[in-house]
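Working notes, structure below.
Incomplete set of chains, arranged as in the complex.
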Amino acid sequence: MKSLTKELWMEIPTRRAIVSIHREVERLVVESGVQEGLCLVSPMHITASVFVNDNESGLHHDYELLLEKLAPFNASSEVYHHNRTGEDNADAHLKRQLMGREVTLAITAGKLHLGPWEHLFYYEFDGRRRKRILVKIIGE
Amino acid sequence: MKSLTKELWMEIPTRRAIVSIHREVERLVVESGVQEGLCLVSPMHITASVFVNDNESGLHHDYELLLEKLAPFNASSEVYHHNRTGEDNADAHLKRQLMGREVTLAITAGKLHLGPWEHLFYYEFDGRRRKRILVKIIGE
């Protein structure tokens, strides 16, 4: 069995953003030498998501509106008890759960096995600091 | 290490539907010969989900209502910017994220290792065309 482990560092200058990590993960799959296997891509933080969807800015705007509607930002510690810790990012923990934590991708014949429109993104819900994404590849 | 890779073709005649893929994936696990391993089942499209829940039509109706409440269909490109691309399926991309993308299942002693009510489904949010589901099995 072969494996590759890599932590990707991100520093998003805004509170929220959607950033492609597609090419970097494709490159790591090649570097791993794995022909048949699985590739786990997961944020190492609890206010961020890794997801697969369309590389289309209008849709990313629509995700922003959806998540703000379902789990709106509110710094109040009355609205969100998590903010009693002194933080104001309770909404970021909620949004990340609705969007999902990690994705597991297949590797076939040495490449990510994806449909034509599947594109891999990091979704930051509480940025302006250095955070990591974990890529773990196993197979042979 | 053994592996099996299979693309299942679907063509759902309606816009939305929930379809069991349980027996087919069970069959592929046997075909793989894997005794201990993992089975990833994932749509290859970004307006569909694979999920595990109850094989009960009332519940499937309830999922429809929930997702339509949280992320309603609307063809307008004012409501959903994704529809400025000329498509009308922004809601399908949103519903799929809320429902989840893929599932990873355990294989133990040559079979899917599931609880008594766990049943595997494909959820189509924008059908009426041919689409694929990827099954990737690794183990030994």
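First chain written, first letter: the chains are A and B, and each begins at residue 1.
Heads up, the rule we're going with is that contacts are C-beta pairs under 8 Å (C-beta built on N, C-alpha and C of every residue); 3 or more make two chains touch, one makes a residue touch a chain.
These numbers come from a predicted model, not from an experiment.
Identical protein chains form the entire complex, numbering 3 copies in the structure file, with 2 of these shown.
The rule is short, and it goes like this: only the chains that are shown with their structure count from here on.
With centres defined as mean CA coordinates, chain B is found 20 Å away from chain A.
By the touch criterion given at the top, residues 1, 3, 5, 38, 40, 42-46, 70-71, 80-85, 90, 93-94, 96-98, 100-102, 104, 132, 134, 136, 138 of chain B touch chain A in their complex.
Contacts from chain A toward chain B in the complex involve residues 1, 36-38, 51-54, 56-59, 61-63, 66, 70, 98-100, 103-106, 108, 113-118, 138-140.
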